[in-house]
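What follows is a short report on a single structure.
Selected chains from the complex are presented in situ; the others are not included.
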Amino acid sequence: MFLHNYWYVGAYAAEIGEKPLARTILGEPVLLYRTTDGHAIAMEDRCCHRNLPLSMGIREGDAIRCGYHGLKFDSAGQCIEIPGQAQIPPDAKVKTYPAMERWNLIWLWMGDAAKRDESLLPQWQCIDDPALTTTMGNGCEPLPMKCNWELNNDNLLDLTHVVFVHPSTLGGVGLDNNPVTTLRLANSVRMMRWSASVEPTPLLAKLAGFNGTVSDRWQATTCELPSHCTIDVGFAEACKIGRDGDWDKGVRLRALITATPETETTSFMFYAQCRNFALGDQEASQRFIKQIRAVFDQDIAVMEGQQRINSMMPNAPTVEIRCDVPVVAMHRLVMQAAAREHGEPITATRVQPGAPRPPLPVPARAGQPIEIGPVSR
Amino acid sequence: MFLHNYWYVGAYAAEIGEKPLARTILGEPVLLYRTTDGHAIAMEDRCCHRNLPLSMGIREGDAIRCGYHGLKFDSAGQCIEIPGQAQIPPDAKVKTYPAMERWNLIWLWMGDAAKRDESLLPQWQCIDDPALTTTMGNGCEPLPMKCNWELNNDNLLDLTHVVFVHPSTLGGVGLDNNPVTTLRLANSVRMMRWSASVEPTPLLAKLAGFNGTVSDRWQATTCELPSHCTIDVGFAEACKIGRDGDWDKGVRLRALITATPETETTSFMFYAQCRNFALGDQEASQRFIKQIRAVFDQDIAVMEGQQRINSMMPNAPTVEIRCDVPVVAMHRLVMQAAAREHGEPITATRVQPGAPRPPLPVPARAGQPIEIGPVSR
């Protein structure tokens, strides 16, 4: 199940240029390139004549010429030349996708172009914040994941997994005893856990040169439809700033992560990290990129393990637990969005009968937060 | 099509220990390990929370902790800890399978635990017989077969294949001229062929140090539901013991072979051999293991060839011949068992219209043998 009327990351900005880049997104073949003046173009990677991928053709100025019979398409997808024929049939055109470069990423609107809505971009302005140092992904291309895209939302909205999946890098003993607050908005879900007097995150403490052993620590995830997650993690000297204070006074990292669906069971992970420490330190950035990659490889192993079982046993019963509140809230947002797009019923098969679920509140309106949590034992 | 209310070999006893072993059995992910006091545990390899394979988790005493959010399950499959939550939902448990160690093998009951019935274990006591020397499989793990499990029953109930599939190892020219007797019992089929004055089995003769060129020779297969085959083969000096005499006075080998279904088109072959010659001879055992493996590799090549055709042409017509009597009798037992479990009709598609079939006798009762053969030309 895909949601179409949303923005997806199609590529890192650095990935596309003159040479066409072919990538399957939401099950559709997409061609990405830049015009000579630098604009990102996303086009159906399929000649409308005989279905050859246009990525097997050649650039001619800002147009693409098919590598089979030479039909030439401008960057709006309109056929502008058919060798051996003067007249162009009116339906000789290929689909294009609204594309936009922002925050070093190429964003694609995969649904109805008339419904394109920039206000649905996630709140990822921190990538451009000059007060922070940002690293983009692993420096080259997205990480392929052999799993459905929603498993990434699930993963990031329930950070109790950190203790079990990333004990050596992100640590977190004792975090799971602290209550989680869940906010449900019209297009996003936000969970937050504040843990007083716990050990700092090993990976961050080392990079930030923090030598203390006790800190206040926070983990917050905002997941914006369909799959854009902002993980805000950090720590500060104990009792220094407090849950509602200015987190930028501590060691703070925002990890921006999104899963772009390739097929129902494969996805691409794009990510960036914005930090307020080790500013401009290239060597720290390189170490950071390497360590974050190791963390994500652990997550991907878990999600691919889940996918194997989900594919093998699609109707296996599951139980919900308390830390699932943000996960289930996000499932509901996705299901409601799917219902709007496809007329799919809200009760997706994945929400198991008999599982404890949060009560569904009155329909949320944009900007109107509904406090569901805190949830604690 | 799988039969569930039967015992299957899930592993060699030597395969399982502290570290969880993951294996797909009857299309279900299964986790196998031993408790600290040595009991075999077979558990659904799937956390009931988010479907991560539990084999990706860790042992804690006799319990398994999931590697995602840390749910902990005792060896009965009951969730006994949920990090961050005091209360355990009543349905937070995973399936376990009755498991039993016997004859150096781990036996799993894959169906309704309430119907567990030890009397359905095959008659494989010879593995523990101190008067015999036993070799278990190839010494480590089952042989993977890219074919349906029933093809193994077919293979072993019609030993006329020996002449054509194993000419250099098991030989058998002339055997096919001797009549086959078929016994049909409530849960098993037994075929027997006694061949007077033929050459001895090359492989056995060599290992047993028999120098004669003429012998009386027998081949008998008992196939017990669902897939447990006992092949009793051997030879004796001509006219020494006779068809109804004590076969242990000859050179005798019981080969115990079972196919455990992994999926509809893949299986695991587990096997053991019990011999009454070269007793305790380690070097002979090693040679024997190697040679038997070569024989089974020939069988597996045949069964995988059949599976390729069965998958490509599921409705191709086939003919039955006289040596199929035990094979067809076993098909019927399997179909009747399936009908009891699933309500499937007895006329499976594999039994082709127009093919000669043995008459279906009055329903067999346990322990009441029905002599169908002998069948000869």
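Per-chain numbering from 1; labels A and B assigned in written order.
Just so we're on the same page, a residue touches a chain if its C-beta (ideal position, glycine included) is under 8 Å from a C-beta of that chain, and two chains touch if they have at least 3 such contacts.
Bear in mind the structure is a predicted one, so any value in this text is a computation, not a measurement.
Enquirer: Counting all identical protein chains, and not just the 2 shown, how many does the complete complex contain?
Expert: Here the complete homo-oligomer in the file comprises 3 chains.
One rule holds for everything that comes next: only the chains that are shown with their structure count from here on.
Enquirer: In the complex of these two chains, what residues of subunit A are touching subunit B?
Expert: 154, 158, 160-161, 163-165, 176-177, 180, 301-302, 305-306, 308-310, 312-313, 316-324, 354, 356, 377
Enquirer: In their shared complex, at which residues does subunit B touch subunit A?
Expert: 24, 27-29, 45-46, 48-53, 56, 65-71, 82-87, 89, 91-92
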